[in-house]
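One protein chain is absent from this view; the other protein chains keep their places.
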Amino acid sequence: MIELAGVSVTLDGLPIIADLNLQLTTGFTAVIGPSGAGKTTLLKVLLGIIPPTSGQVTVAGEPVTGIHTAFAYMPQDSMLLPWLTVAQNIALYARVNHQPVATKRVTELLATAGLSDYRDFMPAQLSGGMKQRVAFLRTVMNPAGFRLLDEPFGALDAMTRGSLQDWLVGLPQDLQRPTLMVTHDIDEAIYLADRILVLSARPARLIADIAVTPTQRDRHWLATQAPLHAQLYDLLQKESQALANA
Amino acid sequence: MIELAGVSVTLDGLPIIADLNLQLTTGFTAVIGPSGAGKTTLLKVLLGIIPPTSGQVTVAGEPVTGIHTAFAYMPQDSMLLPWLTVAQNIALYARVNHQPVATKRVTELLATAGLSDYRDFMPAQLSGGMKQRVAFLRTVMNPAGFRLLDEPFGALDAMTRGSLQDWLVGLPQDLQRPTLMVTHDIDEAIYLADRILVLSARPARLIADIAVTPTQRDRHWLATQAPLHAQLYDLLQKESQALANA
Amino acid sequence: MDVTKKLYPLFSFLVICVIWQALVSGLKVPPYFLPGPLAVGHALVADGGVLWHHALTTFYESAVGLVIASVVALITGLILDAWRWLYNFIYPLLVISQTLPVMVLGPLLILWFGFDLTPKVILVVLMSFFPIVVALVAALQDVPEEQIQFLQTMGASRLEVYRTLKLPLGMVGFFSGLKVAATYCVGGAVVGEWLNAESGLGYYMIRAKNGFEIDKVFAAIVWVVVLSLLFNVLAGWLARGYHWTLTHSK
Amino acid sequence: MDVTKKLYPLFSFLVICVIWQALVSGLKVPPYFLPGPLAVGHALVADGGVLWHHALTTFYESAVGLVIASVVALITGLILDAWRWLYNFIYPLLVISQTLPVMVLGPLLILWFGFDLTPKVILVVLMSFFPIVVALVAALQDVPEEQIQFLQTMGASRLEVYRTLKLPLGMVGFFSGLKVAATYCVGGAVVGEWLNAESGLGYYMIRAKNGFEIDKVFAAIVWVVVLSLLFNVLAGWLARGYHWTLTHSK
Partner (left out) sequence: GCGAKKSSAKPLKNITVVLDYVPNTNHTGMYVAQAKNYYKQAGLKVKFIEPGDNSTSVGLVAAGKGQFGVSYQEDVTYAHAKATPIPVKAIATLVQHNTSSFVTRADSGITSPKQFENHIYAGWQSPSEAAVLKAVMTQAGGDFKKLKIVGANGSGPEGLGKKGQDIEWYFDGWDGIKAKQLGVKLNTMPLRKLDKRLDYYTPVLITSNREIKQDPKTVRAFVKATKQGYQYAIAHPTASAKILKRADKTDSLKFLTASQQYLSKHYTDTPSNWGAMTSKVWNNYTGFMKEYGLIKQAIPAKDMYTNEFLK
């Protein structure tokens, strides 16, 4: 279990996160909030990259005091190493930890993502959507039990984004893990998450914590979620304006 | 009137646009199409930046043979000059053409866009949404009668984007002009346009030309357009897959 | 914070001086072999007036050379950018010109231009021109084609594209090149003076060297460093000044 | 296309030679003042074997110096990047070291290190070290903090961060610095030889100069240019070789 107890973060005198209390256990959690609210900062606090100014983060009861390895992290920018092939990028965890590469598993994952033909391609030869899939597979190869995804589809156009969302939803059970995902797309949050956390404008506070329980997670169901979409849109719109007026 | 007659474009042996026939007169036209379809290329052909490999573009009966000034163009990247203030960037057209700056008009426009306090700010001091508003006002200051907007909100988060769409819809009548806008956001196209052109995957062909005639253009009405959204989504999804399989 | 940062090198400089003096005193290194910093400091003070006089000459030559190099580099850079085919012809020759050792050129320049200011200024120009023109042309060619085309759709003429867009962006490169050139240019003047001159730090140095007064050679080197850093700082100010006028135009 | 581009400078070189020869012949410039390209060509051929022998010496000194500079710059760069406080202390001193005119250092180096290869190699190192270390440190410090932290969340040790991320990115800077250094380093060796040597292009040049045979001086300059370009090309190959092994590792 991941727990934030009274976490505040101030950077250069600017309050970014204010007294955040939160518990994350299983399932897929989406975080939405206005631009610049402090979403990436929240992830960095969890990862131990940014120390909270006050309050505490604990992962499985252990307080976080610096960068640790409890999370499989997918950064906002895919950050593939351009001099490594697709397969080598996916196996980065093994490379960095001097472990033998699980070639068979890489092959399986490539197939799952429809990338079998691209195993020895360089990142520069891939489209944006392919790169994001590779970055996601790299995250899958990280054995940590909890995933942190920072706007995994932020840089993509609507269609590519849609396909990758469908792909994530259809991911085999054994590849799924407890996940915290930051997104700025309301539909994406509704479509993928079991729980949606809405953050206020900076400094980030939790202004809504909404459970999503679809009978069947597909785009037909998503089309029925207009009221939830409208509710979230209004919440965020108010926060964005609060930010603009500040 | 703008007319494309049998326009094809091949770049480095790659067919980008295939036999496009199109007439644009008044109103707000949105162009959607899969990523890399050739949307930006289409705008550049209209602008005279890229000469068509075959076919012809005519603007008000005049054939386009090179870069001309018949369009007020807003590029995909806002391209504000970082060493000029907000007001100076807005008045770029006058600067470039050695004309006196219409200071009063700049002041009015700044007020319309809620940027009155930012007149002497530098672009680096603005948020992404503000920058896009400045870039749009710069386009408004271009006296050309037809606007070309290339993904004007592409780089923004969903909320900022939403606010700017609302702002565009609410723009006073005298600031509105015939417009061609490229976007990858279906909702944006429905919300803003009178006419939606759907382009195929590369090489771009016109696969749908849909008129939109709302009684009242607001987000409530937009929420009722789920069927049109679904129709466009399916069209684009098919095209995106065609691209992926190519 | 920023002041502390500027004190770091001063501190390391002091540390080096202390170690150096300790070694020289401890090992009794004779002054004609390697003078200690105290001896150098003494020479700096004892010959203060003379050094100041020679430093002025060197400063003058370097400044004139740097100004000429800047003007010529600015014009050349704009021409090379405006006519790309010229660039293909001329740029490789510029690179080649950089491989010529200044020490070999020096005597030839003196043979051709005599012993007055001209050959020293030419040496300064030769050392300064290349870094400026390279940085300028790189910055000019880095200007995205899209931005140029965007201005053209507003009806901007070629000249206007330069005035509005390319020059402001190019000048960033120009000034970064100028800062590099400023660091090297004093060396060019000194080489020229070393070979043949009536005054200047190089003139002073070769006489000190031939008179077996290495402490004075070092004192002159200190002045060369001071002048080089001075030019570097001046170039930084110029860059900021340009940026200021740019952001405060009209 | 690419071949044509490589022919451009050759063409402009030819044009220059023709104009130069026409001027020299037309104005009857005496050869001790300025030889024409034909005279230089003749010297190149007539003294071919001798020049080849001297060029080998210069090549050897330059190569040894460049290798030493590369190794030392690589180590220094990594150390300066790994311990930032050291960087604040040492970097300004490196900048200052660049303002010292090589011509003044040369005689001191000979006084300290004698007549064999050492002072020439040191001069090459002094000219090559700085551009390499500057470009390397800049590239290392350009590595986004985010990418480093990302690797650390995978459990990468400091060493592993260097091996996986910083070194591959830093080497891009290293090689771009090496290309610059390669262009300048031959000049360092020549200066050293010019001051004192038994062989080498600088040795040949000073003798030619003292014998008032400027055509031979120019012939040697041609060789200096050729060697400099050769090193530049070799550095380019090395960079590509490194990139190849990088993209083909495991």
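Each chain gets a letter, A, B, C and D, in the order it is written, and its residues are counted from 1.
In the analysis below, a contact is a pair of C-beta atoms (placed from the backbone, for glycine too) under 8 Å apart; a residue touches a chain by one contact, two chains touch by 3 or more.
Quick caveat: nothing in here was measured; it's all calculated off a predicted structure.
K.L.:
Using the touch definition from the header, name the shown chains in contact with the chain that isn't displayed.
P.N.:
Touch partners of the hidden chain, whole complex considered, are C, D.
K.L.:
Of the residues listed, D:11, D:83 or D:212, which one is in contact with the missing chain?
P.N.:
Counting the whole complex, the residue in contact with the absent chain is D:212.
K.L.:
Touch as defined at the start, partner being the missing chain; which of D:89, D:162, D:194 or D:218 qualifies?
P.N.:
Spelled out, the listed residue whose C-beta touches the missing chain is D:194.
K.L.:
So which of C:11, C:33, C:52 or C:244 would be touching the chain we can't see?
P.N.:
C:33
K.L.:
Out of D:52, D:115 or D:244, which is the one that touches the chain we can't see?
P.N.:
Touches the omitted chain: D:115.
K.L.:
Of the residues in chain D, which ones touch the absent chain?
P.N.:
So the residues of chain D touching the unseen chain are 30, 32-33, 107, 110-112, 114-115, 193-198, 202-203, 206-213.
K.L.:
Against the chain that's been left off, what residues of chain C make contact? List them.
P.N.:
30-33, 107, 110-111, 114-115, 194-198, 203, 206-207, 209-214
Criterion: only the chains that are shown with their structure count from here on.
K.L.:
In whole angstrom, how far does the Cα centroid of chain C sit from the Cα centroid of chain D?
P.N.:
19
K.L.:
Using Cα averages as centroids, what's the distance between chain A and chain D in whole Å?
P.N.:
One centre to the other, that is 48 Å.
K.L.:
Give me the residue numbers in chain D that touch at least two other chains, ranges are fine.
P.N.:
In chain D, no residue touches at least two other chains, as defined above.
K.L.:
Would you mind listing the residues of chain A that make contact with two or more other chains?
P.N.:
As it turns out, chain A has no residue touching two or more other chains.
K.L.:
Chain touch graph shape: choose line, ring, star, complete or other and state it.
P.N.:
ring
K.L.:
Applying the document's contact rule, which stretches of chain B touch chain A when the two form their complex?
P.N.:
That would be residues 34-36, 114, 127-129, 156-160, 162-163, 184-186, 219, 223, 226, 230, 233, 236-237, 239-241, 244 of chain B.
K.L.:
Contact residues on chain A for chain D in the complex?
P.N.:
44, 47, 49, 67-69, 71, 73, 75, 77, 79, 81, 83-85, 88, 92-93, 95-98, 122, 142
K.L.:
For the complex, which residues does chain D have touching chain C?
P.N.:
Residues of chain D touching chain C: 5, 8-9, 11-13, 16, 33-34, 88-93, 95-96, 98-104, 107-108, 111-112, 183-184, 186-188, 190-191, 194, 202, 205, 209, 214, 217, 220-221, 224-225, 228-229, 232.
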